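To start, I am sharing the structure in question, which I have written as structure tokens.
Only one protein chain is missing; all other protein chains are in place.
Which chain is which? They are A, B and C, in the order written, and residues in each are numbered from 1.
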Amino acid sequence: MSTRVGVLGATGAVGQRLIQLLVPHPEFEIAALTASESSAGRTYRDAAKWRVDTPIPDDIADLTVVGTDPEDVPDDVELLFSSLPSDVGAAVEPEFVEAGYVVSSNSSNGRMDEDIPLTIPEVNADHLGLLEVQRDERGWDGALIKNPNCSTITMVPTLAALDQFGLERVDVSTLQAVSGAGYSGVTSMEIIDNVIPHIGGEATKMETESRKLLGSFDGAEVTLHDADVSASCNRVPTLDGHLENVWADLEADPSIEAVAEAFESYPGVDLHSSPDRLIEVFEEPDRPQPRLDRMLGDGMAVSAGGIEATTHGVQFNCLAHNTMRGAAGASVLNGELLLEEGYL
Amino acid sequence: MSTRVGVLGATGAVGQRLIQLLVPHPEFEIAALTASESSAGRTYRDAAKWRVDTPIPDDIADLTVVGTDPEDVPDDVELLFSSLPSDVGAAVEPEFVEAGYVVSSNSSNGRMDEDIPLTIPEVNADHLGLLEVQRDERGWDGALIKNPNCSTITMVPTLAALDQFGLERVDVSTLQAVSGAGYSGVTSMEIIDNVIPHIGGEATKMETESRKLLGSFDGAEVTLHDADVSASCNRVPTLDGHLENVWADLEADPSIEAVAEAFESYPGVDLHSSPDRLIEVFEEPDRPQPRLDRMLGDGMAVSAGGIEATTHGVQFNCLAHNTMRGAAGASVLNGELLLEEGYL
Amino acid sequence: MSTRVGVLGATGAVGQRLIQLLVPHPEFEIAALTASESSAGRTYRDAAKWRVDTPIPDDIADLTVVGTDPEDVPDDVELLFSSLPSDVGAAVEPEFVEAGYVVSSNSSNGRMDEDIPLTIPEVNADHLGLLEVQRDERGWDGALIKNPNCSTITMVPTLAALDQFGLERVDVSTLQAVSGAGYSGVTSMEIIDNVIPHIGGEATKMETESRKLLGSFDGAEVTLHDADVSASCNRVPTLDGHLENVWADLEADPSIEAVAEAFESYPGVDLHSSPDRLIEVFEEPDRPQPRLDRMLGDGMAVSAGGIEATTHGVQFNCLAHNTMRGAAGASVLNGELLLEEGYL
Partner (left out) sequence: MSTRVGVLGATGAVGQRLIQLLVPHPEFEIAALTASESSAGRTYRDAAKWRVDTPIPDDIADLTVVGTDPEDVPDDVELLFSSLPSDVGAAVEPEFVEAGYVVSSNSSNGRMDEDIPLTIPEVNADHLGLLEVQRDERGWDGALIKNPNCSTITMVPTLAALDQFGLERVDVSTLQAVSGAGYSGVTSMEIIDNVIPHIGGEATKMETESRKLLGSFDGAEVTLHDADVSASCNRVPTLDGHLENVWADLEADPSIEAVAEAFESYPGVDLHSSPDRLIEVFEEPDRPQPRLDRMLGDGMAVSAGGIEATTHGVQFNCLAHNTMRGAAGASVLNGELLLEEGYL
């Protein structure tokens, strides 16, 4: 039987992607869509300007949007996916959890809080244990879990695969798609024939979130990984797919083949949205490319290529679809993990 | 009185830029345009498909193109600018120099040869002394000087400015414009909504040429700088202007202000094409941007921004116009240096 | 049982699309791939630079490419899809037909020849009767059938639907995707931040082919439709999907609703690649758009929108995927028609 789920902030770009992923989902059934007060009471068709490349399903289109308030969401909804703006998320996500809901959130608020699990199921599913700490400390009935930022998710699986060689330092340069800023986040005047070498707050997210994801959980707290991570983030004129140039300094001195093998053999998880192979490796030096490779594994795989040895370790490129693996798909995958692990 | 100059490979993209720069030049006068045998004998208007954004001057358009052969170039031409394909350059540049011509070349052949000066006048004009070694060893009457690759030129002035703090390591990620590949080098199908994370041979050029440019010349040979340079090169959908993300590890621990001051106070040279200030520094974190800033200093300035401290040194972005400062303008500037230093 | 088919010119952009469509096709089975002499003898994987967005199937990749010569193609191949350059097509297509093959060709040669059917199955399947004339006149055993140019196909279904109102004149402006020029046909330097208001030969193709497609066949010859068609063709920076602004002068004065109804009710055909509804009509004035709507009907539907009355008739926009409905898919659909009508 399907788990009844809701989407907090359902009209935005990530909200629409969430609906696109949840409609055909075998385990989840959409039972509530929330938005700001100005949209509450309208049909979803009317409240959202649907821009996803598959048509909006009729039964979803006819749902009445409710306010983003625990009292407006039916009690039999067990799991909420949140793609609220971070300031709104910071205000209302705790209210939902206090009211007993389990929330899988893509919003950036609270990601580094000590008692909030920040998880990529294939990388650090064990951090879910933090939920016990969370319930103890906050007295919450529900649970709040976060997925990391899109640019962080793209890189971390590859770093996790390399950590067996002793990850010491990461310099990473990103070439990020415009969809990462939301539908109206980057104007055409800004980006045609241009590149913007700065994305507010993005470098810091990559530098801190990656160390939490790669950190160790001892049952009580997460100790950040001690690698030194430095990011430089660029917006480029692509629609979807973040490409990243990574320099990883390693204690050991693995061959290129060993690095490729570490990527390709990195274990996946047995969850619906997780691809058969988490990290695809290209031998062609000019791959992966955003337009050609972003939909690998239905948009949930990470791809890597251009692996070269450096004096200090290895250099390579990685890519993931920023609104699938990097946002909506990440939240759905965390929801599947919560279901699998019995948190619902 | 003007120096009579010629352009080897005058019909290509860099050849056209060279003509655009040389026509209004106060010190040079175009007296010969060469191209492949199939173009020889035709007017330049007819032989070249002019694509530069200023109209082709009538007197240039009416010049008869000659073959790329020393016998076809008038004897009173003293200086030749070469933008030949590297395999052609490797074959014919030595013939011209043997015949007594001074050649300022943008072609990539021979840049790392021990007796060929690879120069950016503001950075290592003293390497011109290698021409004595060159004449001695090769028995040439003329002289052959090279400018570096466009992506190298963009970065090296900033590294030269930082070397006072003890440059130890450089990781650099480039976002390069399509014009760097020539007029037909990148197809629209390859680059619309896409990024290509590899440019053949480019990373190696950056890694080797930068160490030669920053190296020391003792009157007999150039000792490469011992910094460890690792480059990752990407093609992005911009027309002109290479943007680069640089991590520079330094022995000393300068403040951001000291780094900005080192950039801004880096000395220029008193040559016609050199800008008043070589390195412009932006305080806005999202600058420089290719479309907005590539024409600073008439396309001959380098700009920098986004300076941030790292655990090991400093991170920043730099930008230069790849076909001006990075190619045609670089060759012209080297020609001005040769004239100034009495090599003509 | 599947019909064994081959692809003439299998390594090019349209050839690759043909393979992409034929591999999962329920009626056809690929048995021969031809290319130029330089590719003959190599595996397809090796001979083609595969650029389609689905992976190349292994069994296709391992096929040995043969020369584009009737003697090199196995005798049990019944149907050949041709995407040869038009000059090559003009030379070799007749050789294949003379040798008994049935050829469904996307190449532009011969499209206006009086005894060669130029067909869109949903529009003028009856023109297939010309094959009798063709066999009589040329003494061929096989048959040669053409599909029209991509920009023609996009518009003609809508004109066919309007002809019930007495089509008198058409002014059409096209905004064509770069893929229409082949993989390397438009350079990035030409099209970034730009539009090219001319495509060699394209306007003439639209003006003549559309009148043949809309013409009447009396069993002996096709009489061209007498509408006056004038086209203006532009290349724009889109990857796939030709959008066209059409002014259609009509004898009658139908309402906008009647025009929309004529589009939506235009009958389809019962062939595998033909969509359930040939012409989709949008009510939103800003649709169809290339990126959002080109894949309607698996890339085989035409869409229309922005219908408005003019003093002389009607103005509207239409869109189709230029390499699917407009090229490879058009040839496959014609092949299905030939099979259905018993020509194989």
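We take it that contacts are C-beta pairs under 8 Å (C-beta built on N, C-alpha and C of every residue); 3 or more make two chains touch, one makes a residue touch a chain.
It should be emphasised that the depicted structure is a prediction, and the values quoted were computed from it without experimental measurement.
Visitor: Hey, which of C:P70, C:P117, C:G142 or C:P237 is the one touching the hidden chain?
Guide: Hidden-chain contact among the options goes to C:P237.
Visitor: Which one, C:D141, C:E221, C:E251 or C:D286, makes contact with the chain that was left out?
Guide: C:D286
Visitor: Just to verify: which one of A:E190, A:E244, A:D293 or A:E336 makes contact with the chain not shown?
Guide: A:E190
Visitor: Quickly run down the residues of chain C that touch the omitted chain.
Guide: Answer for chain C: residues 169, 171, 173, 175, 192-198, 228, 230, 232, 234, 236-239, 243, 245, 247, 285-292, 305-306, 310-312, 315, 317 touch the chain left out.
Visitor: Mind pulling the chain A residues that touch the left-out chain?
Guide: Output for chain A: 51, 178-179, 183-193, 237-239.
Visitor: Mind pulling the chain B residues that touch the left-out chain?
Guide: 53, 192-193, 292, 295
Here is the rule we use: only the chains that are shown with their structure count from here on.
Visitor: For chain B versus chain C, what separation do you get between their C-alpha means, in angstrom?
Guide: Distance between chain centres: 47 Å.
Visitor: Could you work out how far the Cα centre of chain A sits from that of chain C, in whole Å?
Guide: 42
Visitor: Touching at least two other chains at once: which residues of chain A meet that condition?
Guide: Those would be 192-193, 292.
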